[in-house]
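The structure appears right after this line, and notes come after that.
For this view, one protein chain was removed and the others were kept in their places.
Each chain carries a letter (A, B, C and D) given by its place in the written order, and its residues are counted from 1.
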């Protein structure tokens, strides 16, 4: 799993049915590279989160039929930009 | 999931049966690296899309027997080259 | 899926039974990095192909019991080195 | 599988139910890049470990319903920073 920071929401009205109505977040890694994750946790921008990839992402979304390859698995209790980039 | 831009269509007449007649698009990331995705959404060149990889790609293609590892999951409503590369 | 070029055949006489007698090809990407793919299509060196990775590779090989993580999915009709590297 | 070193524990109180109460560790590779792994082995910071990714990570966690994509598979008996970085 990776440590990423929630950057913003993402709106994709025209989507495949298998993504359902799931909330999508843009997440960034310590280098600033962006990815998109399903958020079953309820995060806000700035939260440091752990993200789950590959087939586990579908199960972590709460319904394995959700066709995501990246899902937010939790909010990290104690983390900071310094610890992240070091 | 990644944020990519549709670059062009891709024609591969001689293909494995498990890709069926699915529409293929060349998609590029913010660095210009190219990949090929199945498009169940109906995109046009220039659209910014979210792409789904690993086993979820097969399910997102609308039929899990389609042997793709990358499928377009939706068209992003508000995105721009500036936001992408920043 | 990725766009790769067939570089050569690969011979591995001593192999796991689950790769069976499948034809193996060395494929290269636009940077010259090499990988090995199962070829159910029948390619020749120089062909530009789309390659399928992860669990879809096994299904694309024509028999999901073939333990490959990369399979050639089709020959691209119109491609060139210029378009690839640009 | 990769060779990584346990850097620290990671606390994520607010997490998806599918990660259960599993112990999480921050692990680093030889370049210092960080990832998060489920630890069914019982490691301490400084241990060199092998980490298992993709769908095998769920099974290695001792319960395939645990939605992890990275799990510590064992502690390496003889390893050193010199051997790692060379």
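Definition applied: contacts are C-beta pairs under 8 Å (C-beta built on N, C-alpha and C of every residue); 3 or more make two chains touch, one makes a residue touch a chain.
What you see is a predicted model; the values in this text were computed from it and never measured.
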item	value
Where the missing chain makes contact, among the chains that are shown	C, D
Absent-chain interface as seen on chain C, which is shown	10-16, 18-19, 24, 26, 34-37, 53-55, 57-58, 65, 67-70
Where the missing chain touches chain D, by residue	1-3, 30, 40-41, 50, 52-57, 59-60, 62, 71-78, 84
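Throughout what follows, only the chains that are shown with their structure count from here on.
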item	value
Chain A and chain D: spacing of chain centres that average the CA atoms, whole Å	20
Touching two or more other chains - residue numbers and ranges from chain A	53-55, 57
Overall pattern in which the protein chains touch one another (line/ring/star/complete/other)	line
Chain pairs that touch, as defined at the top of this document	A-B, A-D, B-C
